[in-house]
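Below is one structure, written out as structure tokens, with a few remarks after it.
Shown here: the complex without one of its protein chains, the others still in place.
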Amino acid sequence: MIRAQNVSKAYGEALVVDGVSLELPAHGITSIIGPNGAGKSTFLSMVSRLMPMSAGTVTVDGLDVTRTPSDVLARRLSILRQDNHIAARLTVADLVAFGRFPHSRGRLTVADKEHIDRAIGYLDLTDLAGRFLDELSGGQRQRAFVAMVLCQDTDYVLLDEPLNNLDMKHAMGMMKIMRRAADELGKTVVLVLHDINFASWYSDWIVAMKDGKVRHQGPASQIMRPEILADIYDMDIKVHEIGGRRVSVFYE
Amino acid sequence: MAEDIATTRTLLRPPAGSRRLALTPRQVLVLLAVLALIAAVAYMTVGAKGSWSFVLPFRGTKVWAMTVVGCAIAISTVLFQTISANRILTPSIMGFDALYALIQTTLVFVLGGLAYATVDPQLRFVVEVAAMVLFSGLLFRSLFSGAAKSLYLLVLVGIVFGVFFRSLSGLMQRLINPNDFAILQDALFARFSAIDPTLLVVSTITVALVCLWVVRMLPVLDVLALGREHAVNLGVDHKRAVSEILVMVAILVSVSTALVGPVTFFGLLVSNLAYLIIRSHRNALILPAAILLSVICLIGGQVVLERVFGFDTALSIIIEFVGGLVFIAILLKGKGR
């Protein structure tokens, strides 16, 4: 379980994340939604110790993220942020292999190689494994980074806007992979998403943030209600039920 | 910043034709080692007059010095580019060697030239390196470990640091008396032709120790090249790793500056050539390539200059010229892509 207590981030006077206390359930997919500037990405960065907190504590399975040695955490929790640019010239296979670093410190074992092949297969990258990252399209590159994170084989997988750069087909494919990772491998997946319909369709739990605070949280079906969405996004959003799941429409 | 890195990446992509050169990185390394050896042998033997027992030790010392310096410059540049996740920065662009010169000047300024000159050169070197590690640590650590620092700010601060250090040294050089200045001049503009053998021994040991340290860190280096966020995600203690590498860079820059004075573009030249010919991200391959290239350029350049053109000390000038030109050419080559 990921537990955040009173987590805040301040830049000078401005509070970007304002006293968030939250328990993210183990297993399944949790999506964090909210308007721009709600503090979603910042919160995720603090949970994953990429960014120091101004106040508060975060524990992952009882381990304090600011005190636990980084390599211990790296075997338990992985994070992928948006906008990944790498100066070094890497092939897809090279990149994915880095996911095994927390386990093998750079000396790949047979078991590591199996993990790598599986992750590459999972993301449908087998044909591209030998290609250099700078020869790929944005979407392919995004999938390569996700493969690296999955190859890290951690219980918790945190992804910041993983659907960026992906077309509809690949966005759906990505969410299906997350679903499979949660269902088949028992992972806890935490996503920051902009598209609330993807969040609704694929996640078990939704956390809605606004102005640095958690405004609402609950099972997807409870958050996908017109009055709650209107409160978060300050606009009229209609919600329809299709095939037992809730889909929002916000075009006028 | 993202754009900068993307740019560098496109710029540094080798031309399409080079793929036909189907040498593996290991073969390339062997080839480079052979070339380096040829350069060394040529330097030792071409145009030798008089007895071998005089020529060989005399020239051997120079080859030795150039190898040490070549190692120091190549390693420090590649390490520095690894932690800044960027391929166009070098320690000297960021003012490291200017800092070393400033430390030397300050010592003369405070102690006086006579005291400075009479101190055992090895002890002096150790003190200078220690000061260098301390101050560069203080100055640069905060710049690198910060989360959201922009690259251009880093470069700009580095360039201005360089100007500041150089001007401050210049100011102090004006304030000391001419005798002290002459002593300082000797220390600042060291040349291969007049290298203190004891200093060379200390330098060699220092560089060898740093090399061992680097070898131990090789896997971590590969991860650091992915950038801070990925490195942290993969469990690297980023702050500590960066501090360690900055210490190594500070030591190596001290060695090379103490032996030959500041060189701006040389590291840039050899590191980028190494990235070009070693088509791998692994520092275990890139570092040796950069070292060998650096030795080839230094010794080979000296052969051409001394033996072919008959010039004596202008190698650093030529290296700056060629290094700068090659770099601009690399930038221009990215044009069509």
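Letters are used for the chains, namely A and B, taken in the order the chains are written, and counting of residues starts over at 1 for each.
We adopt the following convention: a residue touches a chain if its C-beta (ideal position, glycine included) is under 8 Å from a C-beta of that chain, and two chains touch if they have at least 3 such contacts.
Note that contacts and distances are computed from a predicted model.
Think of the chain that is not pictured: of "YeeE/YedE family protein", "Iron ABC transporter permease", "NADH-quinone oxidoreductase subunit D" or "Tetrathionate reductase subunit B", UniProt labels it "Iron ABC transporter permease".
In the complete assembly, the contact with the undisplayed chain comes from B:Leu168, out of B:Leu168, B:Cys211, B:Ala284 or B:Val304.
Here the missing chain is touched by one residue of B:Leu138, B:Leu212 or B:Leu332, and it is B:Leu332.
Contact between subunit B and the unshown chain involves residues 3-4, 6-7, 10-11, 88, 93, 148-149, 151-153, 155-157, 159-161, 163-164, 166-168, 170-171, 174-175, 264-265, 314, 317-318, 320-321, 324-325, 327-328, 331-332, 334-335, 337.
As a working rule, only the chains that are shown with their structure count from here on.
Between the Cα centres of subunit A and subunit B there is a gap of 41 Å. Residues of subunit B that touch subunit A in their complex: 2, 5-6, 8-10, 12-13, 81, 85-87, 147, 218-220, 222-223, 225-230, 232-238, 275, 279-281. Subunit A meets subunit B in the complex at residues 48-52, 69-75, 78-81, 83-90, 94, 98-99, 101-102, 105-107, 134, 149, 152.
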